[in-house]
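This part shows subunit A:
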Amino acid sequence: MSIMVLAIDDSRTIRSMVRQALAAAGFSCELAEDGVEGVRRFEELRPDVVITDINMPHMDGFGVIEAIRKDVANRRIPILVLTTETATEFKTRARDAGATGWIGKPFDDQALVQVIRRVTGAS
Partner candidate 1 sequence: MASNESFRNLFFEEAEDLLASLSDDLVRLNAGTSDNEIVHSIFRAVHSIKGSAGAFALDELVGFAHRYETVLDEVRSDRLELTPDLFRVVQRSADHLAVLVEAARTEQCTDRVVTDAALAALDACLGSNAADTAASSTEESDAPEQAPILDAPLFDFPALSLDIGDLMSASPQSYDICFRPHPALYENSHEPAFLISHLAELGTLEAEVDLSALPHWSAPEIVQPALSWNLRLATEAGREAIEEVFEFVDGLCDLTIDAKDDDMPEQNTQDGAASMSMADTTTALLDAAPPLLQADIDMTEAAAASKMPDAPRPTLRVDLDRIERLFNAVGELIINQSMIAQRVDDLQLTHDADMTVHVESYRLLARDIQEAVMAIRAQPVKPLFQRMSRIVREAADGTDKQAQLVMIGEGTEVDKTVIERLADPLTHMIRNSVDHGLETPEMRSANGKDPVGTIWLSAAHRSGSVVITIRDDGAGLDRDKVLGVAVKKGLVPADADLSETEIDNLIFLPGFSTASATSLLSGRGVGLDVVRTAVQSLGGRVNIVSRPGKGTEFTIALPLTLAVLDGMLISVGNISMLVPISAVLETIRPMAGEVQPVGPNEQLLSIRGRFVPVIDLAANLGIARAIDADAPMLLLLVETEARGTCALLVDRVHDQRQVVIKGLESNYGHVPGVSAATVLGDGQIALILDPDAIVEQTHGAGQRAVSPT
Partner candidate 2 sequence: MQNAADHSGEVEFVIFTSGGQSFSLDIRHVREIRGQSAVTPLPHAPEEVLGVTNLRGAVIPVFDLARCFALGVTADSERNVIVIAMNGTQTIGLLVQSVSEIVSFPRADIQDAPDMLGGSAQSHISGLVPLQEGMSRVIDLPSLIQRRMPVPA
């Protein structure tokens, strides 16, 4: 079974790029366009990893993390934040909200895959 990643981002471009990077690494990838859809897709798909943008309409990335983390059963699912934000303050906030890790935009395909491997223990 390949690892299933749910990527939530309001940018079509970023979604496509994430999908391609993940597909190339053999992960299966599902997409959502905003936080609300992301949480809905999460419930539907029960992915192995979630990658979420922060600035999104309807529900931002923090909202997504919060909604997923609310259920104790989801605590073992890593959530990665994909963001242009670079401030330490921001990372602290993401971490405190329950993010497992973060990836800077623009992202490097290899780095993205590496981070997923790192938080899932996948080789």
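A quick word on the picks: all candidates are chains of the complex that A comes from, given by their letters.
In this section, contacts are C-beta pairs under 8 Å (C-beta built on N, C-alpha and C of every residue); 3 or more make two chains touch, one makes a residue touch a chain; residues count from 1.
Worth saying up front: this structure is predicted, and the values here are computed from it rather than measured.
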| request: Only one of these touches subunit A in the complex, so go through 1 or 2 and give me its number. | output: 1
| note | The residues of subunit A that touch candidate 1 in their complex are 10-14, 16-17, 20, 36, 53, 55-60, 62-63, 66, 69, 75-79, 83-89, 91-93, 95-108, 110-111, 114-115, 118-121
